[in-house]
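The complex is shown incomplete by one protein chain, all other protein chains being positioned as in the whole.
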């Protein structure tokens, strides 16, 4: 069902947990399927210095969360805003069709975090 | 399906064919299932001296016809009138339930022959 | 007694080929998972199930998603007809033929009772439906036409290509019961306008209790059985995995070199037919050319089918009959009546259905014993008068 890369990110998720004193926090939840994700960001000079996540969800949701954190590290906020859920799924080498919707939380949480950061910092 | 006795009477039917100058002929036919039987009798002193049959019908019909001819030989007409289809089936050692109706022609043909005989001879 | 065993009842069912059984066995043993399960056991089985679907689809000239697995021909026919009627919701007109298998005919009668008018098309003396009569029977509210690809008793092939085109022209759904054809003749669904096609594995050396319904892409039907999500909800219930794998393998085997095999079977058939017709007062039922490669159906005048069957059986030959006494019902076959046989002649009909494994020797054997059987039974018959010699 899942490819090896997905299994790898699920089995050894990167950047798990809560950052201390994060510069921004983003949240998202699929009301229907019940998955939720929280994303933590450290931002310096408009760049994502550090990132971590916490996810309640299926294998696809966890792997997507982990994948996203790898994708955004070092990116500017503008660049990060352009990452879509599809990009995350693609970077994972694809997800089973029925599972695609489960990957729809990672980019959403990221965008939410960036928006929160900009709001707080008046950008 | 059929027991050995039925198979024997079917494979080696007794008293097959037309008697020459029969004293009586009986006929019966199941309009529905299409079986027909003709029975020929030689009668002497109120006793069945000889008997033969011709049957268009299934295994059960042929075996019943053959069986009946063995049962009636030597019997008085009165005795013969008492033979029922069930007697024929019993004498064969039983027939499959679905096939019982196919044995319903032999005794009928016999009774028809005897009735014809009595009518013709004013008995 | 039984000097030899000759099986000539392939129209009723066929033996499972050893290669088919071999393909099935792993799915009773190691691959026992439920294809709906997420774990490795389940996923492995799902993969093989979908491969089987693809294989069947490819052989039939269809797409995998057009194949719905069922429990056999009866179920496929029922789903196609009743599922379409249920989907439609309102009453409408149905066209079928008077010689369909009971699994079509009796469904139509049932739908008729529920308020769907049904036209039962007549057939000619060979058992053919004239496409022109289909055209003429079409009403403004006709929603489905169901004509079998070949008749199971007399083997007559129907002009389903023409009928399919007529149906398509009138935007009417077309179902064909191809249970007797699949495995005997090549079929390319990409070239025929069919919306539903029924097939059953045990007719082509696959296992009993499994079949398929082809449902053309885009055609919507309602399920009859409801439950899980299997088979796109058209046929829910845990899949008969070994059966499906066996069906796929059997179809694959039967389809390899099919033209040649059909040709060979037809030759056997024609030898048997011409041998039988040498006997006095024997009639060939069905079409002389447009017939299933394996089907021989003759009527022996003056004698009754079941007694012929029984005699054949006592000598090791398995065949079948359209006689009332062999069916358990009292009426002779509706098919033989529809082609105009009178009761007596219909009662004397015998079907020899040839298939994989039958040889010239089998034909020789049957042709050797049948004249003796017929002669013996005719001697008992009240209607037979031997020709003066």
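Details
In this document, chain identifiers A, B and C correspond to the written order of the chains, with residue numbering beginning at 1 in each.
The rule we apply is simple: a residue touches a chain if its C-beta (ideal position, glycine included) is under 8 Å from a C-beta of that chain, and two chains touch if they have at least 3 such contacts.
All of these numbers come straight from a predicted model, not from anything done at the bench.
The undisplayed chain touches these shown chains across the complete complex, A, C.
Only one residue in the set C:39, C:65, C:125 or C:191 touches the chain that does not appear here, and it is C:39. Check C:119, C:320, C:345 or C:381 against the missing chain and you find that the one touching it is C:320. Interface residues of chain A with the unshown chain, by the touch rule above, are 2, 7, 10-11, 13, 16-17, 32-38, 53-62, 98-99, 102. Along chain C, the points of touch with the absent chain fall at residues 2, 7, 9, 12-16, 18, 21, 24-25, 28-29, 32-34, 36-42, 71-75, 77-78, 101-103, 106-107, 110, 200, 202, 207-210, 224-229, 236-243, 306, 309-310, 312-313, 316-321, 326, 328-329.
Here is the rule we go by: only the chains that are shown with their structure count from here on.
The chains that touch both chain A and chain C are none; no such chain exists. Of all the chains, the one whose CA centre sits at the greatest distance from that of chain B is A.
The distance from the centre of chain A to the centre of chain C, each centre being the mean of the chain's C-alpha atoms, comes to 57 Å.
Averaged C-alpha coordinates put the centre of chain A at 92 Å from the centre of chain B. Residue numbers of chain C whose C-beta contacts span two or more other chains: none are found.
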